[in-house]
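One structure is given below, represented as structure tokens, and several questions about it will come after.
Removed from the display is one protein chain of the complex; every other protein chain stays in position.
On to subunit A.
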Amino acid sequence: MNDEPNLSAEELIGRLSPVLSPWRRLRGVAALVGGLAGAVCAGSLWATEPAALPGRTRLAFAVFTLVCLAWAGYGAWLVTRRTPLLALDRVIAGWFALAASIATTVVIVVAAVQRGAGLAPALATGAVVTAVSAVLVVRAHVRRAALLRRKRELTGRGAPPADPLDGTDPPRGR
């Protein structure tokens, strides 16, 4: 029996690539946000249809909404159970969610205005998802800023370089 390590660090890193690669980590966020946005848009268009729809059209709406919800569920499972979201991932995910929320709000509000029905629910839904996304963005930036501060303390650097993702200017020296 060989007592030497069979699994080298490099092999292990290869096996861990789904959690080590930032783009792979963000796949779950893309599925979650895209699925939710699609489901909200489809559901909103379906609900504000002025006339009764044919059976096949209703079926198509239902299938599309279900497919979007399935993607959202898969994304939620990935994000909560399979892949970690590190500080930079959270910032990117937050902005992605905010952009998708605003785009979804615009779509459902325009549809509601054109059809003259369901404006209040559309505005309420848009406000809620946008507010939630904005809170996530702020929290992600706060957490990342705290970690960057700690990193600077540990590396003993004085004035930090400007970080475009922080949205704040670095403190000025004398």
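Points to keep in mind about this one:
The working rule: a residue touches a chain if its C-beta (ideal position, glycine included) is under 8 Å from a C-beta of that chain, and two chains touch if they have at least 3 such contacts; residues count from 1.
Methods note: contacts and distances are computed from a predicted model.
The protein name that UniProt records for the chain not on display, among "Extracellular solute-binding protein", "RNA polymerase sigma-70 factor, ECF subfamily", "Chitooligosaccharide deacetylase" or "Diguanylate cyclase", is "RNA polymerase sigma-70 factor, ECF subfamily".
Residues of subunit A that touch the chain left out of view are 1-3, 5-9, 12-13, 15-16, 19-22, 82-89, 144, 147-148, 150-151, 154-155.
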